[in-house]
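With one protein chain removed, the remaining protein chains of the complex are shown where they sit.
Let's turn to subunit A:
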Amino acid sequence: MYPAPIERASRPVQFAYQALIPMALVLWLLPLIAVAVFSIRPDADFANANYWGWPSSFEGITNYSKVFLESDMPRYLWNSVLITVPTVIGAVALSCMTGFALGIYKFKANLWIFFLFVAGNFVPFQILMVPVRDLTLDLGLYNTKTGLVLFHIAFQTGFCTLFMRNFIRALPYELIEAARVEGVAEWRIFWFVVLPLMKPAIAALAVLIFTFIWNDYFWAVVLTQGAESQPVTAGITSFNAQYRAAYHLMSAGSIVAALPPVAMFFLMQRHFIAGLTLGAVK
């Protein structure tokens, strides 16, 4: 193990290390801690310029209930759910199929199609902006959640296909051959043989896509406007315009907006990291 395990070091060094970690952590998360502290301050603290002193009272409950009960925030959050969940299901479903086709079958165009998906992944999103917005307008889906979901599914399919195809390639091919010898239909091989083995990849990908889509801002701004369809990342700017200079509410709003992916990360940490670090180890 590198660096040398700290247990081999002398006692004082060990203690110093143990003390250093939490200090480094506080420093690392300082901007975030500041916002968390803001979110439980009362209005009066900001009026009296008491930004960093001890809060004159703790108003966490008041501030957060205001965010939930008196603003559009719950609506934005719900929009985000309605955009993110169908995208995750759609992208994972499509890429299970494309990954299966590209991972199992040998045919001439296989590698070309795979490259196409990978290359599409690297297309800068601003190139797509004008035509995709136009297409969405033409379909009558501008400013709808459906329009956003359809685009996200399509765009994420590139990355997901790369992920799934590589995962399926690593599965033992003998299983499929054995099933074929048994005369099992191809779609049944997909459903009963390959799909059950893909569960870890599906979990990793689902968590990853959830976070990506939840945190998307660019497409939310390009394809939607207004509280009826905007997700929370775009909604937070309108929220902030509404509560200009009410830092306690803006902070509370930001924390609420950031929370779902954070919760997802802590619940599904193993899958999340497995997905992110795919390829970091040979």
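Simple rule for what comes next: a residue touches a chain if its C-beta (ideal position, glycine included) is under 8 Å from a C-beta of that chain, and two chains touch if they have at least 3 such contacts; residues count from 1.
Keep in mind that, in the parts below, contacts and distances are computed from a predicted model.
Among the names given as "Glycerol-3-phosphate ABC transporter, permease protein UgpA", "Translational regulator CsrA", "Oligopeptide transport system ATP-binding protein" or "ECF RNA polymerase sigma factor SigE", UniProt records the absent chain under the name "Glycerol-3-phosphate ABC transporter, permease protein UgpA".
For the chain left out of this panel, the touching residue among A:F151, A:F167 or A:Y243 is A:F151. The chain not shown here touches subunit A at positions 1-3, 5-7, 14, 17-18, 21-22, 24-25, 28-32, 34-35, 38, 49, 51-52, 94-95, 97-98, 100-102, 104-105, 107, 110, 113, 116-117, 120, 122-135, 150-151, 153-155, 157-158, 161, 175, 179, 182-188, 190, 192-193, 196-197, 211, 214-215, 217-218, 221-222, 233, 236-237, 240, 247, 250-251, 254-255, 257-258, 261-262, 264-266, 269, 273, 276-277, 279-282.
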